[in-house]
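Report on the following structure.
For this view, one protein chain was removed and the others were kept in their places.
Chain lettering (A, B and C) follows the sequence in which the chains are written, and residue indices restart at 1 in each chain.
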Amino acid sequence: MLLFRCDYAEGAHPDILRALSETNFEQLDGYGSDPYTRRAQEKILKACNCPEGEVYFLVGGTQTNATVIAAMLRDYEGAVAVQTGHIGVHEAGAVEYTGHKVLTIPQHLGKMAASDLEAFLAASDADPNKDHMVWPGLVYISLSTEYGTLYTRSELTELQSIAHKYGLPLFIDGARLGYALASPACDYTLADLKDLCDVFYIGGTKVGALCGEAVVFPKGAPKHFFTTVKQHGALLAKGRLLGIQFDTLFTDNLYGRIAANAIERAQDLIAVLKRKGIPFFLESPTNQQFVILENSRMAQLEKEVGFDIWEPSDADHTVVRFATSWATTPEMIRQLEEIL
Amino acid sequence: MLLFRCDYAEGAHPDILRALSETNFEQLDGYGSDPYTRRAQEKILKACNCPEGEVYFLVGGTQTNATVIAAMLRDYEGAVAVQTGHIGVHEAGAVEYTGHKVLTIPQHLGKMAASDLEAFLAASDADPNKDHMVWPGLVYISLSTEYGTLYTRSELTELQSIAHKYGLPLFIDGARLGYALASPACDYTLADLKDLCDVFYIGGTKVGALCGEAVVFPKGAPKHFFTTVKQHGALLAKGRLLGIQFDTLFTDNLYGRIAANAIERAQDLIAVLKRKGIPFFLESPTNQQFVILENSRMAQLEKEVGFDIWEPSDADHTVVRFATSWATTPEMIRQLEEIL
Amino acid sequence: MLLFRCDYAEGAHPDILRALSETNFEQLDGYGSDPYTRRAQEKILKACNCPEGEVYFLVGGTQTNATVIAAMLRDYEGAVAVQTGHIGVHEAGAVEYTGHKVLTIPQHLGKMAASDLEAFLAASDADPNKDHMVWPGLVYISLSTEYGTLYTRSELTELQSIAHKYGLPLFIDGARLGYALASPACDYTLADLKDLCDVFYIGGTKVGALCGEAVVFPKGAPKHFFTTVKQHGALLAKGRLLGIQFDTLFTDNLYGRIAANAIERAQDLIAVLKRKGIPFFLESPTNQQFVILENSRMAQLEKEVGFDIWEPSDADHTVVRFATSWATTPEMIRQLEEIL
Partner (left out) sequence: MLLFRCDYAEGAHPDILRALSETNFEQLDGYGSDPYTRRAQEKILKACNCPEGEVYFLVGGTQTNATVIAAMLRDYEGAVAVQTGHIGVHEAGAVEYTGHKVLTIPQHLGKMAASDLEAFLAASDADPNKDHMVWPGLVYISLSTEYGTLYTRSELTELQSIAHKYGLPLFIDGARLGYALASPACDYTLADLKDLCDVFYIGGTKVGALCGEAVVFPKGAPKHFFTTVKQHGALLAKGRLLGIQFDTLFTDNLYGRIAANAIERAQDLIAVLKRKGIPFFLESPTNQQFVILENSRMAQLEKEVGFDIWEPSDADHTVVRFATSWATTPEMIRQLEEIL
């Protein structure tokens, strides 16, 4: 079965497995106090051009979102996100479980519009009942979004500027950050993010690691963030597993190079889908592509190819998602073309 | 530096790394719906002799404790544990973070005495103010304990019987379960646990895996436990990482065999320590040994050997812990003897 | 200043103050184990025609909502409510603070439509990702609603039937239940509610008490609900304060009679507003009326009359709310007419 269902269908980049094997019998301290973790932190801070920042390694995306948001908010605050934001939909209420409301505003192909954010925060601020309501405490966006869409540099600047106007930090869920930055449509780099938001993470799980998300606090982490990570059950005893993976991913820009492969294969995929006359619901600049299939054709295709059913389009058609990844090969695209 | 600081200083058993490499490019579904995870679940249920049970794979110990306890308790309930129980001391309040009190009773070299449990539950039940207090909802013990001690079969039977008398399940934190079961002093097997407690987990992190704890519900899991795992940020997207590791550990009893190595090396270690005339604070039947060092000797030794400082013994002496693991070699013990 | 701002501007019905005074020096047990509390519970169960039910007295509405919802839900569940539902807007995230998401669906003048509920629950149930999402665990509606609107008997029956189809209880926030039942438009009585929902409360704060909400569980309360109330900080030491008030309110149907006064005054108010040619935004069958005022006239009126600014209507007009209560007098309506 040919899987285009998600960007985490394979294991890890072979360099990662090799590094794990080579270091396997070194006796290392736990909980991230090993030299590989330190080296990975240094490399990431260098790549992010923020030597005064701090980096923490957590295991997965939902965990990272809940942990960072809880650490940044006070009890009376909530996180502002668009209606399709991952934290409000597909994380089983992990943020609410920590006591915080997700305050939702409209989405536009997965993106947050500066005007919507401004309108929401202005209305919150002007609401005569605001003392009886959850206070907006943080703005959450995902990059690339759940729809594969991208924010431009000026959009991020504007969102952050509005957030700051109301005293809120901007948090970027970067589970797919690699694929965003590797897109030719992206007009900023990893080194720019320190100025475009207040905290972000570099997703490993979807970009070549077995697991792991690297949270970057450009200006330093919240107090006792290590303890917060432990309290959330997010501290890995064998921190080496995360440290070695990110050390590898940030050696010779492996992270950037394998993300670029996903984007190239996504372009190939777009070409195939167009040649086959399949109409697009959304042609994204990153690694996720949404097309509309006739239901009968979809049923046929499902026998040979794995993809994600997104939502009904009309009675006879369905929106489906194809995702490429760091591991997608030109051969896989060719096979897909044949099947189609 | 020779490390006897903990049982998670090395990476993973080489068979695990090999299995990860061999399956690396197979495209697999996420979140534990891959065939390796299913196979690991089946093998574990077989080894536990409870085909009707359920197995879930989580990432780490603190996370597993908090997730299982929250799933088993109602809001008004707490977990009964001894004062040295891991959940009440070194988990950064992860259980309380989910809203539940840890109700502590005395410890005896890390163990819970049936008489203490009975006394506590009887007093709770008889307390005229009990409606104003946290209700005991679950009994938590660790096996082997934080002191390396073991419960006998009859002790477990008695604890469970008292717990059941008051309507509570018995939960075994098995982060070091392998080392308990591999001890010659242990008078029960993995297959017996289904009758000796109500839920337990088989620790992977400390027994040869990179990460991973296998929770076994002998009579089935709490409703929607999958969602609970997700809500706690404990669901791994690449579930294969856990599935493949436990599939390997439960092939040809690898788990049991490597745990046995730790126990054999611990016996060698005990012999060395005794030959060197070092007094024991606690000679345990498992992989953790506690001795008393003169402070000056301790300072000297620390330059060449890593061990854990446990607690002051008197003004001039300190209790320290040496731990062996699946990866400890006879050569390491020899080196230690030379240094001593 | 003439206040029509809310239905809790005055203290308590004089009969309540009298009863508090008359019983003041009786020495009574605390926490609701006094005879007045028992008598109030019996009277309420009789008025509700459910002798097998249970009644608990809590202090305020937000507290009652959070406590009941937390008691009814498991951790992985959320409460379904309309977007204007009080729990999701003006309770400072009290429900989320207990770890539960409020799942919102559209509102229709404050009401939940059966078709929307059915659509939401059906979609949740059919969602292939439902294991990664908050499970609907309870349906919350307010009666009368935040807009003063009413559900008919058949609407309640349909909502409950849909909720039950998906295994969920229907919870009625009755902070303004008195005003709903006293409306001539209401086609059911207090005694019918036991069949129309699964748990509800009879609001005292807004209907003549100093404080207090009586939660009725027609088929019995969740286990250890007393402890849950205590844990939420909602248990009054001097339970007599609530018991005596509700004992008074349910003597000779005082509750019903004073609620009826609010409805009569609301009808007078409607007549006055119409005579003065003020356009209605929403003429409700209960004690809250919404009209549209020119901004200049509003500014003028605010100097002499207190009312609630609801929301802008257009650039020059605003929707405002006038509320009557058990304490509103014909004289107050006359004064308002003069001012207008």
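The rule is simple: contacts are C-beta pairs under 8 Å (C-beta built on N, C-alpha and C of every residue); 3 or more make two chains touch, one makes a residue touch a chain.
Just so it is clear, the model here is predicted, and its values are computed rather than measured.
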_In the whole complex, not just what's shown, which of C:His108, C:Lys165, C:Lys223 or C:Lys238 touches the removed chain?_
C:Lys238
*asked:* Among A:Glu52, A:Asp131 or A:Glu283, which one touches the chain that has been omitted from the display?
replied: A:Asp131
*Name, in rising order, the residues on subunit A that touch the hidden chain in the full complex.*
31, 70-71, 74-76, 98-99, 131-133, 135, 223-224, 226-228, 230-231
*For the chain that got dropped from the picture, name the residues of subunit B it touches.*
75-76, 78, 89-93, 96-102, 128-129, 131-134, 309
*Of the residues in subunit C, which ones touch the absent chain?*
1-3, 5-6, 8-12, 14, 17, 20-21, 23-30, 59-64, 66-67, 91-94, 97-98, 205-206, 210-211, 227-228, 230-238, 240-241, 306, 327
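FYI, only the chains that are shown with their structure count from here on.
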_Computed distance of Cα centres, subunit C from subunit A, in Å_ = 42
*So, what's the distance in Å between the C-alpha centres of subunit B and subunit A?*
33
_Shared-contact residues (touching 2 or more other chains) in subunit C_ = 75-76, 98-99, 131-134
